[in-house]
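A single structure is presented below for examination.
Of the protein chains in this complex, one is absent; all others appear in place.
Up next is chain A:
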Amino acid sequence: MTASGLKDAVAIVGIGQTAFARQLAEDEKTLACRAVLAALDDAGIAPGEVDALASYTMEETDEVELAKAVGFGDLTFFSRVGYGGGGSCATVAHLAAAIATGQATVGVAWRSRKRGSGPRPWTDTSARLPTPAQWTRPFGLLRPVDEIAMLARRYMHEYGVTRDHLFNVALACRNRANQNPAAVMYDRPLTREMYMTSRWISEPLCLYDNCLETDGALACVVVGRERARDCAEKPVYVHAAAQGLPAQHHGMVNYWNDDPLTGPAWTAARHLWKHADFTPREVDVAQIYDAFTALIPLSLEGYGFCGRGEGGAFTEQGGLEIGGRLPLNTGGGGLSEAYVHGFNLVNEGVKQLRGTSTAQVPGAETCLVTAGEGVPTSALLLRS
C-alpha cells in the first residue's frame, strides 16, 4: 500500500439489517445470515466473492457456520475484536487493513444478538470473576450501568453536568428514532417529565439513561476503492480508523489511574485526527456509542468536539438535534433505535453519507462513528 495508509483506501458499499425488536422468533445464526445477505445484496456482490470476515469476540455465530450457510468463497482473513461494544468500528477497521494490504478483497463485518430475549451478561456470576470483579462485585457493583454510573457521578460532580444534560442526549436519540420506522422506539415520544420521574436503575442514572435490550442483526460490506466504484450504491469511504486502549486503563471500572474520566475515546481520537484531512469542526453528523447517556458528553470531549468538562453544555440549545452543532445518532442509536453492540451506528453513518437516512442531515459529507467508550474502543471517520 502507499504511504497514505488506510486513508480512503476502502469503502463500505453494502449495508443490511434485520428487524429490531425486544423479541424476534429466529435464532442468532439465522438473523446473522439474513443481515449478511441483505448487505451483499445491497452492494450487488455475490456471497461467493467474500474472502474476509470480522466480528466481535462476543458474537455467537462463528465464521464456519456463517460461511457454509450463506455460501462464502475461500476466506483468507477473519478477525474478532474483543471488549463487547468497543469492537464495533474495529470490525470495519480490521477489514480495511486486510483489504488495503492485499490480504483480501471483499470483507463482511456483522453482529447478531438476541440481547432482548436472551440473558443479561451480568447475571452470569462466574464469567466476570475473578479479575477485576473480585474488587467490585462482592460490594454490589454488579452491572455495566453501576460501573458507568460511578464515573458519571464523579463527572457530574467535577464539571457541573446535570441530569438535564443527560436528558438532552436521551431526547435527541428518541427524536431521531421517532423519525425512523425501523427503530424500536419509533412511535414512542419522550418528554422531560417522563425522564425526570422514571425509575432509577443506578443513581444517578435512570431508566432512560440506559440503552434498549434488543434482538437484531446488522452487517456491512467493505471493498477496495477501485472495486467500490463499480458497486450498486454510492461508496462511503473509510477516511480514518483507530482502536484505543489508553495506558493504565481498566475498562468500565476505570477507577485506578490519574484521570479516570479520560477514557479510550481520547486515545482513538488522537490517532483518527492525526490521519484525517478534516477536523472535528468539519464533521457533519456523528454516531456515538450510547449504551448510557453519560458516555455521550464524555465522548464529545474525547473526540475533540468541545473542551474538557464542556460535554454537558454542548448538549444545550438543541446541540445534538438536526440543525444543531452536531446531529447525533440519527437513527435513534442504542438508546432508541436498537442496541446491537453499536453496529447500527456504523450502518446509520453509511446511510447519512448516502443521503438516505430517515433523519437526513442536509448535504452530510463526513461522519464520525464510535464504538463503546469506557472499554477498549474503536472509531471510524467516514466520508462520501
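As a convention for this text, contacts are C-beta pairs under 8 Å (C-beta built on N, C-alpha and C of every residue); 3 or more make two chains touch, one makes a residue touch a chain; residues count from 1.
Just so it is clear, contacts and distances are computed from a predicted model.
**Student:** Given the options "Pentalenolactone synthase", "OB-fold domain-containing protein", "Protein meaA" or "Ferredoxin", which would UniProt use as the protein name of the unshown chain?
**Tutor:** "OB-fold domain-containing protein"
**Student:** Given that one chain is not shown, which residue among A:Asn257, A:Thr279 or A:Thr356 touches it?
**Tutor:** Among A:Asn257, A:Thr279 or A:Thr356, only A:Asn257 touches the chain that is not shown.
**Student:** Which one touches the absent chain: A:Ala19, A:Leu37 or A:Leu142?
**Tutor:** Counting the whole complex, the residue in contact with the absent chain is A:Leu142.
**Student:** Among A:Gly5, A:Gly73 or A:Pro132, which one touches the chain that has been omitted from the display?
**Tutor:** Missing-chain contact among the listed residues: A:Pro132.
**Student:** For the chain not shown, which residue from A:Thr61, A:Ser112, A:Ser202 or A:Gln243 touches it across the whole complex?
**Tutor:** Selected residue, touching the omitted chain: A:Ser202.
**Student:** Touching the hidden chain in the full complex, which residues of chain A are there? Just list them.
**Tutor:** 120, 123, 125, 129-143, 146, 149-151, 153-154, 157, 199-204, 248, 250, 253, 255-258
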